[in-house]
Structure formats: structure tokens, C-alpha cells
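The complex appears here minus one protein chain, its other protein chains still in place.
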Amino acid sequence: MQTGRHFLAIPGPTVIPDRVLRAMNVPMVNIYEGPLIDMTHSLFPDLKRLAGTAGEAVIYIANGHGAWEGALANIVHPGDEVLVLESGRFAPGWGDMATQMGAVVHTLAAPPRRGVDPAAVEAWLREDTSHAIRAILVVQVDTATGVWNDIEAIRRAMDAAGHPALLMVDCIACFGCVPFEMDAWGVDVMVAACQKGLMTPPGLGFVFANEKAMAVRRERGCASAYWDWLPRTQPDMYYKLFCGTAPVQHIFGLREALDMMAEEGKDAIFARHARIAGAVRAAVAHWGQGGPLECNIVDEAARSNAVTTILTGEIDAQALRRICEDDLGVTLGIGLGMDWSQAFRIGHMGHVNEPMILGVLGAVELALTRMEVPFRAGGVEAAVNSI
Amino acid sequence: MQTGRHFLAIPGPTVIPDRVLRAMNVPMVNIYEGPLIDMTHSLFPDLKRLAGTAGEAVIYIANGHGAWEGALANIVHPGDEVLVLESGRFAPGWGDMATQMGAVVHTLAAPPRRGVDPAAVEAWLREDTSHAIRAILVVQVDTATGVWNDIEAIRRAMDAAGHPALLMVDCIACFGCVPFEMDAWGVDVMVAACQKGLMTPPGLGFVFANEKAMAVRRERGCASAYWDWLPRTQPDMYYKLFCGTAPVQHIFGLREALDMMAEEGKDAIFARHARIAGAVRAAVAHWGQGGPLECNIVDEAARSNAVTTILTGEIDAQALRRICEDDLGVTLGIGLGMDWSQAFRIGHMGHVNEPMILGVLGAVELALTRMEVPFRAGGVEAAVNSI
Amino acid sequence: MQTGRHFLAIPGPTVIPDRVLRAMNVPMVNIYEGPLIDMTHSLFPDLKRLAGTAGEAVIYIANGHGAWEGALANIVHPGDEVLVLESGRFAPGWGDMATQMGAVVHTLAAPPRRGVDPAAVEAWLREDTSHAIRAILVVQVDTATGVWNDIEAIRRAMDAAGHPALLMVDCIACFGCVPFEMDAWGVDVMVAACQKGLMTPPGLGFVFANEKAMAVRRERGCASAYWDWLPRTQPDMYYKLFCGTAPVQHIFGLREALDMMAEEGKDAIFARHARIAGAVRAAVAHWGQGGPLECNIVDEAARSNAVTTILTGEIDAQALRRICEDDLGVTLGIGLGMDWSQAFRIGHMGHVNEPMILGVLGAVELALTRMEVPFRAGGVEAAVNSI
Partner (left out) sequence: MQTGRHFLAIPGPTVIPDRVLRAMNVPMVNIYEGPLIDMTHSLFPDLKRLAGTAGEAVIYIANGHGAWEGALANIVHPGDEVLVLESGRFAPGWGDMATQMGAVVHTLAAPPRRGVDPAAVEAWLREDTSHAIRAILVVQVDTATGVWNDIEAIRRAMDAAGHPALLMVDCIACFGCVPFEMDAWGVDVMVAACQKGLMTPPGLGFVFANEKAMAVRRERGCASAYWDWLPRTQPDMYYKLFCGTAPVQHIFGLREALDMMAEEGKDAIFARHARIAGAVRAAVAHWGQGGPLECNIVDEAARSNAVTTILTGEIDAQALRRICEDDLGVTLGIGLGMDWSQAFRIGHMGHVNEPMILGVLGAVELALTRMEVPFRAGGVEAAVNSI
């Protein structure tokens, strides 16, 4: 037990702004008439703007996994072939979902601790001369490994291979944190959720679809009424936007979060995330000069601005996390999909600023000191200097 | 614009207790460790107790329609035959969902303004000598018509017909408001949601399944990872309970709502709903002695204790609702699936008590008076006397 | 234990609107710079408008008693003579405060269960030929007896007597509920507080002073720095507005409450209070036709629109209140300054509307019925009809 604000530095769900919590802390309203209706409709243009698309957007009451299924259910049918570009834990997870739906899933894995290699994608696709692959599944950022994939380059690789597959991208871990230009980059389907960069309690998933993807839905149908894009994008009654009762409090919360983001501005948001992620990497690099700490992702350009996964070698990451949480009021992320004692993660997405991240890094350095493990002191100062 | 507390008397989402809103108004927490884990696990026994089952329970991040699909996805496969017992708007809606999944849907409609007739069900099923029907879909209460169906009697009819179909019941509109004994009544699958009797903002759907239903899932598979009961009921990791990120704030809210319900006690809750519904019906009956107002459901025993649908004949129900909302601070429900000008609904489920309902009825009587339409004055007093 | 919203029907502190509570539920802010400063300054014009004065206003961090002292401390000095116009509990209480300050307090009591008689005031003052009385203390509404005094008539009586005393009026129980025209009526000092008609949690008291009162302060001094009007009305630094740290959350709350009042409009607010008070009186009159219930105030014109005190005769008012609170979710006011078993009060001020008061009256009638005491049933209907 200690006092002072708790610092949640996990890579999602992230710190909810007071404004968003307050916006949700309101009495229930009518769902057939009144201000909720207009407020709901106002969300879509803002979400599309953030996604860089003039296509369609749907909001599911669901988490990110639900949005994954919402994307697949409109595109992938039993027997379809799908290519997963593996660079961590999440694209394969999405692929497993496609397998359960009856698809045949192929996997092209990135080299360990690296991002997807566009050249490898191109080569793989050139082998698919029959164009059996209907869709490619890839994440922009993997929450587990902390990798950032170059989606634009992957699209170029697909084009270079002359392959007609749909490009489906999971941006859950970084939507609203790093640039994403769906239309400009040629992404056909994008999946996101509200509880990371969008600073809203978990409960909403998003899917964006361009005309090419919508055409697939129209031509091949959708066996799920809940995930079906058609009534959600052409609703003749309000409730069809959500296939049933609207998520009232979440609509209020998301509206407030999008307002905050509009006030700051997309470019400023991305710059802030870059600055803060740079501070984390500067600290890790400094600490690592005297011990085993290092970023999981080897290639500097492929380190995400939303989450950093740190390998701890012989330093007990679980003990480190425990000191931070119990003694210093900082919750770090576990090493998801890794040995929890050899890795931890720092989430730096959403409602985060310089003093928050310096406080988190300060706690990590204090914990390292108390553990009497090898590291080079001065990481926090390196972070300050990097900003 | 007027002042004083607004009365929301729609049949869901219902008035959220201050305690529940406050329980949700908390900073985000870790989703991998800590108190959220135990709190989540504590929800299931309470939900099962309320459903009267020793079977399995799953909590979907979804609305009631999502829970419908969650129930179907584990039971119904393309080509399966399903029987819908129509007594309003919602069982057919559920059936449409099965149709979209590829099922063949048959419908047995109740007589107009009445509940499902068990004898008719028995007769229908006796005709199905090949036992082609795999599942029967029925609602306990229909939010649109306000009917209450006698589920126990329907099961007896199925048994009398010797039919092996699964009995799947939608309790969304009345879960936590009226008795439901899943195991004792022989219900195989039950669907509910959090935003009505459970007094929690919309965003959670529930499915309960007995062993017979679970066996179907195990034997025939499930093409949806999101709706799949198996990982959710046998999770080796916490996140599998929700197929992804947990709905943190909703867990806090639902926990508080279930605590409130435990404090009051199941029997007391049901008695309260019966008392308050009786007051509404007493007022309507009284008003109707001098004009066209009447309960939509003809059979008194089939009027639900959760919502009352009122037919208004030549009285303009839209004008009535407008006066109540704009001048008197009371929001009534629209006549769902009916001519909005000839019907309205009063929701009396969840966080409701005697003075609340008397306030609502008082507003309706005031509005009737101002409209100078035919009705017998004294309905509020009739309501007082009925309590 | 029961569920549903609780109805607080005491004559203050009153129901706090959700909007006001939410406005207060914000992180702490800087008190030396920033938006708090302008927001604070915005309160004074709105308060003055409500008081009907172009004079000065001060906001004390204090309750109503504190504001009483704040008024006296600037006007009354040891040895001064003061006249209290007694019509309940509160003007004498204010007088006791003056006594403790060293003033000589005279009392002119209204007839039992009636308001102050202006003619008696005039007669009394004519006797004070030496004009020894420096100030007259009177309430506009007495929270205990429920009386409303005609302040305008009292001023006319003073003028008729040609008496120069300051007229000091306590509007705590009705500020923002009934008309008050400080300047037009010739009131010199007015005292109010935030927790009744102003719908804000208790913690702020207000004093309004016209030029005549300010001149007294300037000429005769003030021995209290905390209550002193001078620095508060001519602050060269922000903190002097409050003689120290500003009441941050209360400023946010009061700002929201005043915004709500501006949205509704002063006249509409007063009309609403009149309408709702009329409904209460109609119910009491009806009940009283079959038993001992009656309004404490005999003269109909002197019954306040903010609170009604009801005498219960041989009906046990404590038992009545207990049934309402424990079984029906309605808290009634005790018979302040009376035998608690022979009187109770209904507060109908601030955030109140028709369905709220009908709910409260319905609960009272239900309780009377359960107690099997003599009363004429139909009081709620009488209330409906009166609106």
C-alpha cells in the first residue's frame, strides 16, 4: 500500500483520461431519439479521418478479437486461403481465427526480433501463381514483440508481385498513435479498437473497409448478422448501426476521446508518441550499456512508437515488475508470449506525456538499483536528453 | 428545458444506479494480474444463480443481438432446421439471424396480442415426426409487445410431444426481473444481456448452456472463435474468458449491480417488479374505462412484469410521449414494431421503485389531461391503491 | 434494503443534479492562474441577477449560519440594538448570533402558524422613536414552519413608520425558488446559501449588500477579517475573494448550477416551484378532509413554495417517515423545532419536477394506507389535478 497516483504503463488498455471517464459517467438516455443519435453518427467521419480512408467504417461492441472476426466474417469463407505475415503473437492469432472459420492459413514468418520483410512477401506471393491467397493478414504493430511493420512497403511488395489478394491490417496496438494512411497505402481492410491509442475503456472494435472489400462482402455474402458490414454501413434504422442496442456510455466516452484528439491534432499526437517512445528507447539503450537490458526489436526502424518490449536476460523481469508495482506505483506490462521473467513491456500509447514516461522510467531505474543487478545508471537522464 | 431529475421509462437500457456508474468511474487497471481477475471470476456464480442453472455461463462483450449469435453459433449449423415461436418482434429477429447463418427457419406464431400457446407448440412438434427441428427459439418476454411466455409450459409441451430439440430462450428483456429456472424448467440455452434488469450500461451479453447444449458444441464444432463456448468456459488464460481484452469498466459495473441485487435478494426483486408492474396495469385499466387506452396483451397472465405496451387508439401516442419528455421530464418507450402514434411502452425493470413509477404514471395522466383526450381520470390513484 | 432511485424530499440540502456533481468531479487545478479565475468572477453577476440587486455580493466558504455571521459582522457592533421578526425557528437563531456578538436583541413574534404581520412591524417601529434599532432580521421563508413572509410589505411598513433601520433578510430556504427583488423591495442585506434552490452541495454562503449597508461597513469597521466585505468586494488579488484558498470544486459546481438555472430561466423556475408546491398543498388538503393532516401555515398566501410543513395530529409522523424511507425510498424532513411525531416536512425546492413530487406524494399516501390511519384517499390524484 502506498499513495500517489498509480502509473499504468501496460500496452493497453491504457490510461483513460479523466475527461473520458467523466463523459461516460452520465445517466442513461433514450436510444430511439435524442442527442445520442447525432453523436453516434459524428463518430464515423472522425474515425475515418484517423484511418486515412474515404471507405466505410463499422463500430462493433466487441474487443479487438471481435473486430478481427468482424473483418474475417465479411471476407473469408470456408476453404479460402489466407496468408499470415507473422512478426509476433497477433497476426498468427488472427490467422487461428480464420482457421476456425474454415480457411486454409499459410504463414510467412519474419526473422526473429524483426519486422516483416517486404521482399520476402513479394517472393512468397510470386510463388502463388494461381492467386489462391484471397487475403493477407498483418499487424502494423505487434503488442507482444513491439515491432512496427512497414505496411506501405508490404503493399508495394504485393503490387510488385502482381497479386490481387486483399491486404488486411490489424492496427489495434497503434491506431491513433502512429501514421496510418489506409487509402494512400492501398490497405483494403483495417481493424482497430478503442482501448489503446483511443483512450476509451475496452468494449469497442472498429473495422474499416474500402470499396474493394465491400464488393467482396456484397458478392460472397456474410453468414453472420452481428458482424455483417451491410446493415451497419447502410442502416435504415439507428439500431442497425450496432446490430442491436447501442453502447451508450462508450459512445459518450469515444466522442470525448476523439474531441481530445481533434484538439491536439493528428500530427501533434504522432509527434508526441515518437518523442516519448524515443525517450524510452534512449533509457533502455543507456541501461543496456552496463548490463543485459535491450530492446526486443533489433532493427531500430522497426521499433514501434506505441509499445516497447524489453529483454532482461538474467535480470528477473518479474521481480522488477513487482518492485515497480508494489513499491513505486508503476504497473509494467508482462512479457507477453515470452518467459515472463526475461522480458517486460512499457506501453507508451494514448494518454501519455513527458512527465508520465519520465516517472515510469525513473521507477524502472529505481527498481534496477534496488535489485543490485548490472545496468548503467543514468537512463532517465538519457531519456530527458533525448526529448 | 426544465429541471429536476429525468425519468427514463423505456424498456431498456434502463436507469443505471448511481452506485453502478460510480463503480465504473475508476482508473484503468492491469488486465494480466491483480484484483480484476478474481472479480471477473466472481461474476459467473452470481449470474448462474440468477439463471437458475448449474450449467455454463459465458459473458460476451456484445449487446443482446451479439449474445443471440453467440448462442446460435455453438448450436446451429448451415442446413439445420429451427423453429421460432413468434410472440412479438424478437424471436423472429433471432430467427432471421439463424437464417443468415444458413439455417432453415420455421415459424409458429402466437395469436395476435397473446403469448405462445403451449398446446400449439405440442401440436406443431408432433408433426415433426422426423425430428428435423434441432432448436426452438422463444423469448420469455418480448420487449416490443410486452408479452410474457410460460417457458415451463412450453418445455412440458415439447416433452409431451417427445421432441428432442434444444429449447433456447431469450430472457434479455426480463433477466433479473422475473423468475427463471433454467435447470428446473429444462431450458438448454438461455440468452440475456446486462442493460435491463441487470442495471448496467449496454455492452455485455450472456449465454447460459446446459450439458446437453455443451455436448452439441463439442460434437459439431463452432466456426467462430469469438462466440465459441469452449475456450470461454475452460480458459487456461484469463483473456480467453473474453476472447481478448476484458471489458474492464463493465466488469466493475456488473459486479456492483450484482452486489446490489444480492443485497435486495432475488425474491424481493421479483416481488418488487410484480408490484410495480401491477401498478402500471391498474393505471392503464383505469384510464381505459373512459377511453381507448389498453394493454396490448389481452391475457392478463401473459402481461410481463418488465415492460408494458399500451395501445392508444385514436390518442396520438407520439404527442403524448412528446409532452411527457419535453414538459414533464419522463421518457416513454416508442411503440416498437407498431405505429408509433398508436402505442407506447413503459419500461418498469431494473432500478425502479414505487415513487418512480408513480411519478411516471402521474406524468402520463398529466399529459392525457393536457391533450384533452378521452380517459378516466384517477389512474395514478388506482396505481397507489393497487400497491 | 430496496432498489430504485432514492427520493430526497427534505428541505435542504436538496437533490444535487447529476450535472453539478459531475462538474465537481474534476481534478484539482491551479488557484493562481488559469480558467478558475475567470469562472469565479463569472459567478457574481449571476448571483446578483438572481437576487435582484446591483449591489455587492460576497461568497463565503461557510454554511448558511456562517453567512448569517458574515452579514452581522459587517453591520452589528456590541451594544447595537436589533429587531428580530420571528415567524419560525431561523430569525430567532440569527438573533441569537447577534446576541453572542454583543447586540441587544428585541423580538416581535408573528402569530402562531402565521407569517410576520407588516402592520405589527409598523406599530412596533413607531414606538422606537429614538431609532435605536439598527437592523431588522427576518426570513423570507422559514425552513421549519414553512412560512413565506412578504418582504416587500415589511419594507413598506418600515417606511410607513419612517424608521431608518437596515432591513436584513435571510433567503437561505428559498433563494432561487421564489421571486426576490432586493433593490426594488428596498432590502439592504440579503443572506443565502448554495444547498437549497441553488442545487449545490453545502459549503457556500452568500451575502448581498446594497450601498447603504456597505457604507455602514466602511464607517463602523469590521472586527473579522474572514467575514469582512471590503477586501472581498474590492480584491486586488484573487485569493481575497475568499479570504484565502478558493473553494475550487464548489466553484465548478455552482457554475454548473447557475448555468442550468440560466437555461431554464428565472421566471420558469419560479413558476415550476409554484406549480409543484401547489401540488403538495392540494394533496395535503385532500388527505386532511378525512383526518388530521393539515398544513402548518394557516394563511394560504403565506405558505412557501419551497417547503411545506405538515402537522399530523394523532398520526405518528415518525412512523410515517420511517415507512417512506425504509420501504418506499423517500426521505421526508423531520418536524424541525416541533414534536417529531406530530409533524413532518416535504422539501420541494431546487432540482425538482412533477414526477418527482408525485412520486413523493404517492409514497406518503401509500404509507398512510399501510398505517391504517384516518385520511381521505386520493391526494395524489388531487395533486395531479392541481398541476
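By written order: A, B and C. Residues from 1 in each chain.
We take it that contacts are C-beta pairs under 8 Å (C-beta built on N, C-alpha and C of every residue); 3 or more make two chains touch, one makes a residue touch a chain.
Nothing here was measured: the structure is a model prediction, and the numbers come from that model.
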Using the touch definition given at the top, which of the shown chains does the missing chain touch? A, B, C
Filtering A:I10, A:C171 or A:V330 for touch with the omitted chain leaves A:V330
With respect to the chain omitted from the figure, which of A:G291, A:G359 or A:P374 is a touching residue? A:G359
Chain C, residues in touch with the chain not shown (by the definition above): 6, 8, 10, 12-16, 21-22, 24-33, 61-66, 68-69, 73, 78, 96-97, 100-102, 193, 195, 201-203, 222-226, 228, 242-250, 331, 333-334
In the full complex, chain A touches the hidden chain through residues 1-5, 7, 15, 17-18, 25, 260-261, 263-264, 268-269, 272, 328-330, 351-363, 365-366, 369, 377-378, 380-381, 383-385, 387
Name, in rising order, the residues on chain B that touch the hidden chain in the full complex. 18, 22, 25-27
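Keep this in mind: only the chains that are shown with their structure count from here on.
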When you average C-alpha coordinates per chain, which one falls nearest the overall C-alpha average? Tell me, please. B
Across the interface between the identical copies chain A and chain B, with over half of residue numbers shared counting as same and under half as different, the residues used are same
Note: chain C sits from chain B at a C-alpha centroid distance in Å of 46
Any idea how many Å lie between the Cα centroids of chain A and chain B? 35
Residue list for chain B, restricted to those that touch at least two other chains: 15, 25
